[in-house]
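Yeah, one chain of the complex is gone here, protein chain that is, but the others are all in their spots.
Lettered A and B in written order, each chain numbered from 1.
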Amino acid sequence: MSKNHTGPLLSVNHLVTEFETRGKNNITVVDDISFHVNEGEIVAIVGESGSGKSITSLSIMGLLKNGGHVTGGAILYQGTDLLKLSKKERRQVRGKEMSMIFQEPMSSLNPMLRIKSQIAEAINIHQPAKSKKQVQEKVIDLLKQVEIPDAERVANRFPHQLSGGMRQRVMIAIALACEPKLLIADEPTTALDVTTQAQILALIKDLNKRRGTGVIFITHDLSVVADIADRVVVMYQGKIVEEADVFQLFDHPQHAYTKKLMRAMPTIEKKAGDSHAN
Amino acid sequence: MVQNKILQSFRTVRSGIIQNSSPLGLIGLITVSVIIILAILAPWIVPHDPFKIDATNRLIPPFWVVDGSMNHILGTDHLGRDILSRLIYGGRVSLLVGFLSVLIAGVIGLFLGLISGYFGGTWIDQFIMRFVDAMLAIPTLLLVLVAIVVFEPGIVTLILVIGLTSWAQYTRLVRGEVLSVKEREFVQSATTLGASKGYIIRKHILPNVLSSFIVVSTIGIATAIMTESSLSFLGLGIQPPDITWGGMLNDGRNYIATSWWIATFPGLAITITVLAITFLGDWLRDILDPKLKKGGDADE
Partner (left out) sequence: MPTNDVLLEVKDLVKHFPVAKHRNQQEKAVVKAVDSVSFNVHKGEILGIVGESGSGKSTVAKLVMQLLEPDEGQILFHGNDIFKESRKERIETKKQVQMVFQDPYSSLNPRMTAKEIVTEALIIHKKIAKKEVDNKALELLEEVGLGKQHLNRYPHQFSGGQRQRLSIARALSLKPDLIVCDEAVSALDVSIQAQILDLLKQLQKTYGIAFIFIAHGLPAVKQISDRIAIMYKGKIVEMASSDEIFDAPKHTYTKKLIDAIPPSHPKYRKDRMVRED
């Protein structure tokens, strides 16, 4: 990765991802999409289930399964095409340069391991030279960074002893372990309570501001987009139908599908705008 | 109604064959079908009388070996009996024992498993499960040996004994499945519709545990065939002159160095049958899943 690269942090050019089926025809799930993420920017990918938004993120991470393959295009990370890397080089990019958090924090954590071991593991994979004490300190530091109160105690807990919101914080701590420049969040708040969702969104915004981490935020919920994104990519049936700055998108949605999503949004503020001022 | 259901399941199997072209499953299905057909038609298709002793034609090797003859394709045994004919007759016993003993074990196991699972945690469940534990703690083969010593060895005894000693594993399996299906919301939903316990078990729980049950049962058939063969090999199973593959193996034991074919073919028959039934079981699991049935995709 060239250190003095100047273009966008990540640019996806004409990406095509297909899935093999038992029959003859492959299914195209991501169909010739292009977008980019600048350093320190939050880009939201919006779409319904089946729109290809999650497959896009898995393609970028190189985590496609069940017969999925990238069959066209390029994924440039700081100018380097990830698709041209060897498996080993790709693995080094994963975790170190970019990492990912998922919807269900419970199934992403190993139920048999203490929180501190799971975070330490993430540190050790890419920075094995660190001493045990350094790793411990780093674990606590990470837990503090994701605003977990009483970090020393939580580090010794098992996943089932934590609430959903705490688990998602731990997942974010693991994702941040190697200080990646890009964080991909795939519906990280869908399974959470609303008040917890608000906290996690605030945390991601905060990390983005403080550390300059670029974020791809995947969601089906436009109000979450309104809360967090700088720029928005709208996906429908495997294609990007609209891409715009977040204000521009909400003020002047162009595509019929975007407008449909807008209409489906529950609006609270119109008459209750002042009850927000706290 | 019943006809419809049968027709429906026939269609399921048929579309399963067409769509899910898993070669192993197909091989299993064809092999098992051929064995069943041969067993049923045995009296009309065997080239020789399988019981007829012929001292002049002892120990003839299979036809492709020197001294072999097309008259006895797979050769003859130490009493001059035709091996192929005996294999076909032996298949009848193996299949009969396999199917009927699993039928007995399955019916008992399914019934107790449904009750135990549905009333999970209550004294009924506790009672059934302790009984199951006791059954599973005693090795089946040992129970069978005791039973055979007490009762007269024969085909009926064998079926009853294998059947009555192997139901516990089905109870375990069915109970576990029921416990998990019971927690799914559609069962609660049926309760809120006002359905009775019997209705819920019959209509919602049974169909959803049946597929794993059938799969395990097919493998149970294979196990029963093995048990029968082992017992007959030990001389404790079905007694001569009735022909079984295990008994044939036993016959060939003393000649294995000089006339390998006497023991090899019944051994192969057992292996092939058990393997074929196992493949069939795996394949059944796939086609009994409604998700793999033909049909359009979701659209909104």
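Keep this in mind: contacts are C-beta pairs under 8 Å (C-beta built on N, C-alpha and C of every residue); 3 or more make two chains touch, one makes a residue touch a chain.
Since the model is a prediction, treat every value here as computed from it, not as a measurement.
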For the full complex, which residue in B:T140, B:N208, B:T244 or B:S259 touches the chain that was left out?
B:N208
Where B:S33, B:N71, B:T122 or B:S189 are the choices, the one touching the absent chain is B:S189
Of A:N25, A:S86 or A:T195, the residue in touch with the unshown chain
A:T195
Write down which of A:G40, A:G79 or A:G164 is the residue touching the left-out chain.
A:G164
Considering the whole complex, not just the chains shown, which residues of subunit A touch the missing one?
48-49, 147-149, 163-166, 169, 193-199, 201-203, 206, 220-224, 226-227, 229, 246-247, 250, 260-261, 263-269, 271-273, 275-276, 278
Those residues of subunit B that touch the unshown chain are 184-186, 188-196, 199, 203-204, 207-208, 290-291, 293, 295-300
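One rule holds for everything that comes next: only the chains that are shown with their structure count from here on.
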Computed distance of Cα centres, subunit B from subunit A, in Å:
51
